[in-house]
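Every protein chain but one is kept in place in this view of the complex.
Chain nomenclature is as follows: A, B and C, assigned in order of appearance, with residue numbering initiated at 1 for each chain independently.
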Amino acid sequence: MAEARLVPRTPLEDMARPGRYGLADGPAGVLVQERADRVLASVIARHGQGGAVAEAVRSAFSLDLPPGPRRIAARGVAFTGVGPDQWLVAAEGDARRDFVARLGAALAGRAAVADQSDGRVVLEVSGPRVLDALAKGIPVDLHPAVFTAGAAANTLVAYIGVQITRIGDALVYELMASRSLAGSLWSWLATSAAEHGLELRQPRRG
Amino acid sequence: MAAIGQALRLSSGGQIDRGRALGFTFDGQPYQGFSGDTLASALVASGVRLVGRSFKYHRPRGILSAGGEEPNALVELRTGARREPNTRATLAELYDGLEATSQNRWPSLGFDVLALNGLLAPVLVAGFYYKTFMWPAGLWERLYEPMIRRAAGLGRAAAAADPDHYEKAFAFCDVLVIGSGPAGLAAALAAGRAGARVILAEEDFACGGRLLAERQEIDGRPAAQWVAAALAELGALPHVRLMPRTTVFGTFDHGTYGALERVADHLPVPPPHTVRQRSWRITAKRAVLAAGALERPLVFPGNDRPGVMLAGAVRSYLNRFAAVPGGDMVVFTCNDDGWRTAHDATAAGLRVAAVIDARPQVAARVRQDSVGRAILGGRVVGVQRGRGVHGVTIVDADGRRATIACDLLAMAGGWSPVVNLTCHLGGRPVWDEARAAFLPGPLPPGMRVAGAAAGDLTLARCLAAGAAAGAAAAEELGFKSAAARAPRADDEPAAITPLWFVAGAGKAFVDFQNDVTVSDVRLAVREGFRSVEHLKRYTTLGMATDQGKTANVNGLAILAEASGRGIAAVGTTMFRPPYSPVAIGAIAGHHRGKDFRPTRLPPSHAWAAERGAVFVETGPWLRAQWYPLPGETDWLASVSREVRATRAGAGVCDVSTLGKIDLQGRDCGAFLDRVYTGMFSTLAVGKARYGLMLREDGIVMDDGTASRLAPDHYFMTTTTANAGKVMQHLEFCHQVLWPALDVQMVSVSDQWAQFSLAGPRTRDLLQKLVDRQHDLANDAFPFMAAREITVLGGEFARLFRISFSGELAYEISIPARHGDALIRAIMAAGAEFGITPYGTEALGVMRVEKGHVAGNELNGQTTARDLGLGRMMSTRKDYIGRVAAARPAFHEADRWGFVGLRPVNPAQRLYAGAHFLPQGAPATEAYDLGYMTSVAYSPMRGQWIGLGLIARGPARIGERVIAHDPVRSGDIPVEVCHPVHFDPDGGRMHG
Amino acid sequence: MRIDCPYCGERGSEEFSYLGDADTLMARPDADRPDAAAAFHAYVYLRDNPAGRHRELWYHGAGCHSWLVVTRDTRTHAITVVISAAAPRAAGGRG
Partner (left out) sequence: MRYSIFSLIRQAFRGHAGWEPAWRDPAPQSEYDVIIVGGGGHGLATAYYLAKVHGITRVAVVERSWIGSGNAGRNTTIIRSNYGLPGNTAFYEWSMKLWEGLEQDLNYNAMVSQRGVINLYHSDAQRDAYARRGNAMRLHGVDAELLNRAQAREMLPFFDYENARFPIQGGLLQRRGGTARHDAVAWGYARGADRLGVDIIQNCEVTGFLIDSGHVRGIVTTRGVIRAAKVGLAVAGNTSRVAAMVGLDLPMESHVLQAFVSEGIKPLIDTVMTFGAGHFYISQSDKGGLVFGGDLDGYNSYAQRGNLPAVEDVLEAGMAVWPGLGRIRYLRQWGGLMDMSMDGSPIIDRTPVAGLYLDCGWCYGGFKATPASGWCFAHLIARDESHPVAAAYRLDRFATGHLIDEKGQGAQPNLH
């Protein structure tokens, strides 16, 4: 028995099949891809250790921790501010390897680190009509000049707590919500993008 | 039936597309109109005068206005499940195939039986119903009320579910401009040119406001050309968003505006994937209200007859829609603007029989001779009618009566600025005597008002004020606006001497829709309803679907006169959102049906669905309730099987829904000591402990376990129901009460799939899954042990020896991606031990058998002592709720305490919610001893068992009482027993 | 309403949960004081309820999870100050 491998499932896997949704003609206005290829961890500075955490992150990952709700990334590691002295850290590609353990070691005594890799559904959303679709739920101003590259916000979409991050200069956004809400998040997104046509791509797995 | 032609359509002019004819029906009769029409304008062009019946007297009514203020022309639009009652014909954009029906009449619009109410009119005065229908008392619900209810109401709503879809959206801008008349367009241009993000919202499907209805010029060219150029320029500005068909319906706090976009109402049905309407929440740093002004009717006998129309509306129909509301017109006015209607009508080829101006003098500039007879200082005192207007009776300045034949009476009572949106935060408009209008009072933060909405009635001033407001709003936000030349336009005359009502015989209507007359207002005053708000409520003036847009100012002016006060002293009634009525579906957006609220699914959901589990909504979660097997038709059979199998061998249940909180830091122990009643700082690493949390008022809030994974690392579970509440509470305790403690906490509820494995064979089962190096023997992994382990060859997991079922039991956690695989692995590994998945029902049965408290007992009314958990309240430390829990009432001897219950006759079923009475006592509250909190059929005992709260609690064990359940099962004798119904010494759990 | 969270920026009030009078709720009494019963009665039940300026606790549960002290006029809903309720002690607070 012990040799049976556990086959992981992505949060969206049982909720939606890749394919075209909503308006069927023309190019899809909204493109969605599930990103199940990231290791995630929450980092909370210990009492009074915010500065020390920043230093440790600088030396371990060569990143300057954002003080506010922003994402900063390099070499496959991204720190996103989610609260005062709190970050959600994502690692992808080669950086995934033992990432939570490495992070824990780098921040030992300075921050609490907790693995959250399985706790979230992560959807990367883009496409020519992405802002129109997102406006149907995201109650923050996503105007490209306001919600600039790297901007992040924790907020509510259709009563679902989400973290939205603009992950680059292009209009590409990452939506993160609790894993158990993947189906509801998808239902909102698919409905909101229906008039523009939505294409759900194959998930990216880790 | 052949379509009735558009006999009253001008051959040229207007903003309609004569190339696109549209067919529609009204009361089943086919008609035609053009693209660009409203239903109202198409009816006008087709010569339809009678469009509805009034609310109370069922008087025939025609179209009064050309906009959203319409009180009369309300129709049922569409049919079947899409039927929309009370739709204003004046706002309904015509589409091909439109079906409209008149309402509030029987059997037909032309012959309405309830028009007999007109005969009863002398009795049916304001508030008559407060004075009668009282005898005999029993007849109210049986006779009078049903009769009133059937007569009241307007259109018929569809009973069926609305087949269309709706959505919500959020928008942000620097400057929100409300209204696209000259003031709004100028404001949007000024702010947009300065670089501000502008939203221009317009209720109408066409932008331009009054400019669409007037024959005015701007910069020397027809206003329509200026509008087109302005829209083109705005459309080209990247930061400007034009939103036609969008009504801003409410002003809310801090720059929040509610708006309703009618996305597909101008189409027969919404195209696929398109919503019918979209509700917007607009957050604007600044707003310019340029909502214009609404014309007031004049109040004189017969003013409600079909064929009596607002003068400005006549211009709209002529100039915008090229539709002719009448051939022979009389204008009745008290201000300069009324004369414009006469001029425009003449220009359109109508005969203007007379202009009757109540003022003795009128500037020569206003009065030109193209308009037929001019009667200054005159009044209309009656309307001759058949099906429509035949003529008017007038009294001239010298008191001479005369009759003038006509088929259209245009009335111009002056203009009321649309101040509604300035008042939604509580501001009150102020009366301006010179302009005879209420002007905006204190404004909501960030709002400006421009144009006719601010009382600036002339075009030149509207353009200038709009531009100034737009520029100022942008400049306040740091944008630089280049000084632009204001467009040139007329300062058309706009003098007024208000005329509030004309005395005479016959009903003079103030509120057309609610049939409120001058005599109703006076009666109310006579009876002491002198406050304007009392007047409104007593007469219902202004309470109909138009909210008195055309009626209120006239009404309160008559009140002022009748009560000997000035209009300023009387004031207005409160303005409230929505500015115009909003479909409930639109505000709900897509939150209906299954999408009313999100659904959380545990990691085993897909697997459980494959097995045919029956699911149940528990708070935000959908959980497996039981897993029926083929042949099982009764839920009780399935649940009992699950319990038996678990207690006999092994059962598994997904408990991932529990709240899970990761706590790290030096002071976690100290922190938990303060939030739990028990001690946690002394908990050994590798152990778990049951914990009870109180609210600060001493009542139990939640229970759960906390495990110590490392000296400065704890893992807490909460109940499913209270997960969010507990997290918030802990954050409060940490951030607000004890911020100096070194505690870091984060919810990891979704990170872990967690399964409860219960039953005597679970150790054997686990042994097959857990990697060999972890010793699960009773000594090595005793009751309440908590460890990090690996399973299935190195997969990280956590194992807790915790039991809710009273069996040898474990909870195993694994990162959620493996939840599905783990449950399958457990099932495979457990086959030889008879592994059985069990759902929330069996979970509940086992906890009742074991006498554990859960949601039904932790109901926000019980203390730890009530629940028999008093020993968990440490006396060695302070904790949340400790002091309040010591209040005298919480220690009274006859407080309801926690016990078990069994039916005296083991064949009888128990019901939760039954109250306890002493045997033989009468069923009155004086003997109420408590109630049954939970029940279950215990397959282990072969009978129903219960838990409950009863006065003096455990002291009653052995007593028999009655479980009194008159709403369901009647009386059942029960015996009070210990709450632990099964395996009282807990041997199985420790085994 | 829109609350300007010091961390997240301005957000709709539906992202927050309301608790009430900050000056009372932040000053949890010492359980060992001789008049603890009276002090806790006041702490738990007697919150300030003015028509006017009110310092009150809000929790940004859908955002950064901060507890905030919001100064708001209960007649107009105008918000003048928003600060974190965590250390250093919210300025003007009692505790």
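In the analysis below, a residue touches a chain if its C-beta (ideal position, glycine included) is under 8 Å from a C-beta of that chain, and two chains touch if they have at least 3 such contacts.
Since we're looking at a predicted model, the values are computed, not measured.
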Seminar exercise, completed: Not-displayed chain touches, in the whole complex, chains B, C
Seminar exercise, completed: From B:26, B:55, B:715 or B:898, the answer for touching the chain not displayed is B:55
Seminar exercise, completed: Of B:629, B:831 or B:923, the residue touching the omitted chain is B:923
Problem set entry | Omitted-chain contact residue, chosen from B:387, B:488 or B:576 | B:576
For this session: Out of B:485, B:876 or B:968, point to the residue that touches the absent chain in the complete complex.
Result: B:968
For this session: Would you indicate which residue among B:71, B:250 or B:837 is in contact with the undisplayed chain?
Result: B:250
Seminar exercise, completed: Contacts from subunit B to the absent chain lie at residues 55, 81-86, 122-123, 125, 128-135, 137, 140-141, 145, 148-150, 152-162, 164, 166, 168, 250, 252-253, 256, 258, 281, 424-426, 519, 523, 526-531, 533-534, 537-538, 540, 544-545, 547, 574, 576-578, 581-585, 587-589, 591-597, 599, 616-618, 695-699, 855-856, 859-861, 884, 887-890, 911-915, 923-925, 927-928, 931, 934, 964-968
Exercise. What is the set of subunit C residues that contact the non-displayed chain in the whole complex?
Worked result: 1, 12-14, 17-21, 37-38, 41-42, 44-47, 49-51, 54, 56, 72, 74-77
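We take it that only the chains that are shown with their structure count from here on.
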Exercise. Is the C-beta contact count larger for A-B or for B-C?
Worked result: A-B
Problem set entry | Mean-CA-position distance for subunit C and subunit B (Å) | 28
Exercise. Listing for subunit A: what residues touch at least two other chains?
Worked result: 86, 139-140
Exercise. Using the touch rule from the top of the page, what residues of subunit C touch 2 or more other chains?
Worked result: 12, 65-66, 84, 86
Exercise. Given the complex with subunit B, which residues does subunit A contribute to the contact?
Worked result: 1-11, 14, 22-23, 36, 42, 44-47, 86, 111-112, 114-120, 135-141, 143, 146, 158-160, 178-185, 187-188, 191-192, 194-195
For this session: Mind listing the subunit C positions that touch subunit A in their complex?
Result: 7-9, 11-12, 14-15, 62-66, 84, 86
Problem set entry | Contact set on subunit B toward subunit C in their complex | 252-256, 281, 283, 425-426, 445, 696-697, 724, 728, 731-732, 735-737, 739-740, 878, 882-884, 886-887
